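Our next item is chain A:
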Amino acid sequence: MIYGFAYDTSSTLAYALSILPILGIGLIVTIEAALVGFGIALVLGLVWCLLRRSRFTALSWTIAAIVEFIRDTPLLVQLFFLYYVLPDYGVTLPAFLTGALALGLQYSAYTSEVYRGGFDAVPRGQWEAATALNLTRYQVYRDIVVPQAIPRILPSMGNYAVSMLKETPVLSVVTVLDMLNLANMIGDRTFEYLVPLSLVGLIFPIMTTLCSFGIHALERALPKAGLALR
Partner candidate 1 sequence: MSWIQFLPALLKGAEVTAVIAVVSTLLGAAMAFIIGIARVEGGPILSRIALFYIEFMRGVPLLVKFFWLYYALPLIGLSLDPITTGIAGLVLNISAYGAEVVRGGLQSVPDQQHEAARALNFSKSYTLVHICLPQALVEMMPAFGNLAVQNLKDTALVSLISITDLTFQAQQLRNITLNSTRVFTLTLIGYFAMALALAMVMRLIEHRLRRGAAFPKVAHG
Partner candidate 2 sequence: MTSPIIRFNNVTKRFGDFVVLDQFDFEVAQGEKVTLIGPSGSGKSTVLRILMTLEPFQEGALTIADISYHQPDGRGRFRASDHHLRQIRTNVGMVFQSFNLFPHMTVLRNVVEAPMAVLGLRRAEAECRAVELLRLVGLSDKKDHYPSQLSGGQQQRVAIARALAMRPRVLLFDEPTSALDPQLVGEVLGVIRGLAQEHDLTMLLVTHEMRFAREVSDRVCFFDKGRIVEQGPPDQIFSTPSQPRTREFLNSVLPG
């Protein structure tokens, strides 16, 4: 029994049905990890992007190098790094948070590029008009640039969110109880891995297809000219 659900290996169908609830709980953890991870990626990515736009070339280049480093190294190794190194320096996070942090860090490298593309796509004239009207830099970003950038960046951000969802199984190696980990645990006990892993292999494409539809619907619902934030 796992999570109070007993698995029934009498027939393939019974087996599959009996472990679905267990996998369902794992799915929730998967989604939670992706949500927290993506939240971190959104915030951190914006930080990277804004810092790279700074007028101090040394700062901008350093940040660019850091982002490139994060972007070009595997998530798994970054995860191991955080999981094993942080406690050595006194920071002990629960495995879930370590995992979400690793996801957020890796994807912040991608989101910072998306932000950059979004800002660059806002026509120069908009910046100039806003400055001519004597808006502060903060107001220019908040009221003029960011609203116009949002429809532009939404598709890419959505795609990265779905990608992150698909990378969450990596967290299972640091004991996060996501769907893949539970499938493996079930297999470890019944010695029958085919059904649990196949179910996981089916649930993921279905989930990501649904998410893609959702993102497309959101894209269509957004006005092309921008989204006023206030």
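The rule is simple: a contact is a pair of C-beta atoms (placed from the backbone, for glycine too) under 8 Å apart; a residue touches a chain by one contact, two chains touch by 3 or more; residues count from 1.
How were these candidates chosen? In short, all candidates are chains of the complex that A comes from, given by their letters.
All figures in this text were calculated on a predicted structure; none of them were measured in a lab.
> Just to confirm the interface: in this complex, chain A touches which of 1 or 2?
Here, the candidate touching chain A is 1.
> Which bits of chain A are touching candidate 1 when the two form their complex?
My answer: residues 69, 72-78, 80-81, 84-85, 88, 117, 166-170, 172-173, 180, 183-184, 187, 192-194, 197-198, 200-201, 204-209.
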